[in-house]
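And now, chain A:
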Amino acid sequence: MIEIIIYGRGGMGAVTAGKILAEAAILSNNYPEVSAFPSFGTERRGAPVMAFCRISDEPIWTRAQIQQADYVIVLDETVFGNHVIDRIKTGGALILNTWKCPEDVRNMYDFGDRKITIVTADLTQIAFDLKLLNRENQPIVNTSVLGVIAKSSIKITLDDAKNAIENKFGKSTKTDLNVKAANMAAEQALVEEVK
Partner candidate 1 sequence: MLSSRQTAAIGEAGKTGTWRTMKPIMHDEKCIMVKTGKLSCLLCWMFCPEISVNRTIPPTFDYDYCKGCGVCANECPAQAIEMIPEKENPSCESDEGGN
Partner candidate 2 sequence: MPKKIVITGNHAAAYACKSVGVEVVAAYPITPQSPVVEKISEFVEAGEMKKFNTQFVCVESEQSAISGVIAASATGCRVFTASSANGLAYMFELLCWAAGSRLPVVMCIAMRGLGAPWTVWTDHQDAFSVRDVGFMQQFVESNQEIYDTVLMSYRIAEDPRVYLPSFVSYDGYILSHTMMPVQIEDDDKVAEFLPALKPHTDLTNMGTRPGLNPVTPPDLTIRPEGNTPGYYEFRYSMQKAHENAFEVIEEAAKDFARIFGRSYGNGIYKAYKADDAEILIFAVASVASESRGVVDRLREEGLKIGLISLKLFRPFPVKHLREAFSQANLVVVFDRDIGYGHEGILAYELKAALYPAEHRPIIRGFIVGLGGRDITPEDLIGGVKKAISEKDDRNVQMATHTDFIGLKLEQLGFTKGGD
Partner candidate 3 sequence: MVIKVKDLPEEEYILPGTRMCSGCGLQIAYRWALKALGPNTIVCNPASCSTVTGGVGGYTPIKVPVMYDCFETVAAHASGVSAALTAKGKDKETVVVAWAGDGGTYDIGIQGLSGAAERRSNFIYVCYNNQAYMNTGIQRSSATPFGAKTTTTPIIGKAQVNKNMFKIMRAHGLSYIATCASGYPQDLFEKFQKAREFNGKGVRFIEILSSCPPGWGHKVNESVEVTKKAVESGYWPLMEVIEGKLVISNPSKKYLDKSKRKDVRDYLKMQSRFKHFTEDDYKVWEQYIDDLWQELKWELEKQSDL
C-alpha cells in the first residue's frame, strides 16, 4: 500500500488532485484498491488543507488519517515547512511545486539525515505559460502534478494520468491543456539523486 498526503490551500483543488490520482491508479491496473479523502474539516478558501490518498493492490481497510506518507505532495510552497517534512516516511519522497531545485530545498529546510527523495517542478510557471488558470486567474496545478507522479516510482503512466483527467473533466480544450501541463511537468521535474 502506498500512502500519499497532498498539501495545498483551500480552493487549489488538493482534494480533486487526490481523486484524480486515485482514478489514475485504478486505470493503471496496478492498484485496484484506492481510497482518497480530505482532511476532515470545514474547508475555507485560502486556508491550508490536506488531502489523503491510499493506493494498493490489496483491499484497504484502514480508515485512519495518514500520519506519515510514502509521498507528500505540496501544491503551494508557502504551506511547506518542517512540519510537512515530519509527515514523510523515511525512504519516502517529497514532491514540491517550486521554482527551486531539489538541492536548494534540501539546504533551506531541516531534513536532517533522513533518507527522503526530493522532487521539484515549477507547476505554477507551467500553468502561467499555458494560461491554465481558474476563474479567479489562479494557476491550476492540481492536474499537472500527476505528470510528476508519473515520473516517480508509483506505477502510474502519463497515459493513465491523461485518462483520469479526461474522466474527471470530460473532453475539451481546457482538459487538453491540463493534460499538456501534466506532460510538461513530467519533462521538467527535477529528481534529486539520493546519496
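Observations on the structure shown:
Methods note: contacts are C-beta pairs under 8 Å (C-beta built on N, C-alpha and C of every residue); 3 or more make two chains touch, one makes a residue touch a chain; residues count from 1.
For anyone wondering why these and not others, all candidates are chains of the complex that A comes from, given by their letters.
Quick caveat, the model's predicted, so the values are computed rather than measured.
By the touch criterion defined above, chain A in this complex contacts candidate 2 out of 1, 2 or 3. Those residues of chain A whose C-beta lies close enough to touch candidate 2 in the complex are 18-19, 22-23, 26, 32-38, 40, 42, 60-65, 67.
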